[in-house]
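On to chain A.
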Amino acid sequence: MAAKALKANRLSDGEAVWLSRTGIWETRVTLARVEEDADGIAALEDAARTATADCIVVDAELIDMEIRDGAPVPSKLKERIRALGPTVRLDLGKQAEPESRLGKVA
Partner candidate 1 sequence: MALIKDGKQVSDQWLTADADTPVQPDIPTIVPFARFIAERDSLLRSQAEIGVKLSPGDDVAALAGDLDRLKVIAVDFPAFTDGRAYSYARLLRQRYGYRGEIRATGNVLRDQYLFMLRAGIDAFEVTDKTQISSWIDALEEFSHYYQKASDAAQPVWAKRHTTVAAAE
Partner candidate 2 sequence: MYRYDEFDATLVRERVSQFRGQVARRVAGELTEDEFKPLRLMNGLYLQIHAYMLRVAIPYGTFDARQMRKLAHIARVYDKGYGHFTTRQNIQFNWIKLDETPDILDELADVEMHAIQTSGNCIRNTTADPYAGAAVDEVEDPRAWAEIIRQWSSFHPEFSFLPRKFKIAVTGATHDRAAVRVHDIGLIAKKNEAGEIGFEVMVGGGQGRTPMIAKTIRDFVPRDHLLSYLEAVLRVYNMLGRRDNKYKARIKILVHEVGVEEIRSLVEAEWEAMQKETSVDLPTAERDRIASYFSAPAFEVLADTDRGFEARRFEDRDFAAWVRSNVKPHRQTGYAIVDISLKPTGGIPGDITADQMDTVADIADAFAVGSEIRATYQQNLVLPHVKLSDLPAVYDRLKAAELATGNIGLAGDIIACPGLDYCNLANARSIPIAQRISERFADLNRQFDIGPLEIKISGCINACGHHHVGHIGILGVDRKGEEHYQLTLGGRADEAAAIGRITGPGFSYDGIIDAVETVVETYLAIRANPEERFIDTLDRVGQDPFKERLYGAKAA
């Protein structure tokens, strides 16, 4: 089974967030809780339902993940752009924050 993480946008400000291992919605994909088996993925789906119903996040969705250089990275370009920021404005988005630990997109 492909590795999955749970992405969403925060309701109040739209910021892209990922569910972390501690159950907190983190703003960096590197902290995402990655699950590979059916139980783990079901737990992510549960968390998506709860956080949506509690009006914490919107558009919660499972995304495909892979491990690159020991760190979890979204498989799809769109999700990598979400995790970093626009590829045409490297000064904006999460990639512009000093603690960003993801490699370059695309």
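Behind the choice of candidates: all candidates are chains of the complex that A comes from, given by their letters.
We adopt the following convention: a residue touches a chain if its C-beta (ideal position, glycine included) is under 8 Å from a C-beta of that chain, and two chains touch if they have at least 3 such contacts; residues count from 1.
Owing to the predicted nature of the structure, the values given are computational and were not obtained by experimental measurement.
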| item | value |
| --- | --- |
| Neighbour of chain A by the touch rule, complex-wide, chosen among 1 or 2 | 2 |
| Of all residues in chain A, those that touch candidate 2 in their complex | 9, 11-16, 52, 54-55, 58-59, 75-78, 81-82, 85-89, 92-93 |
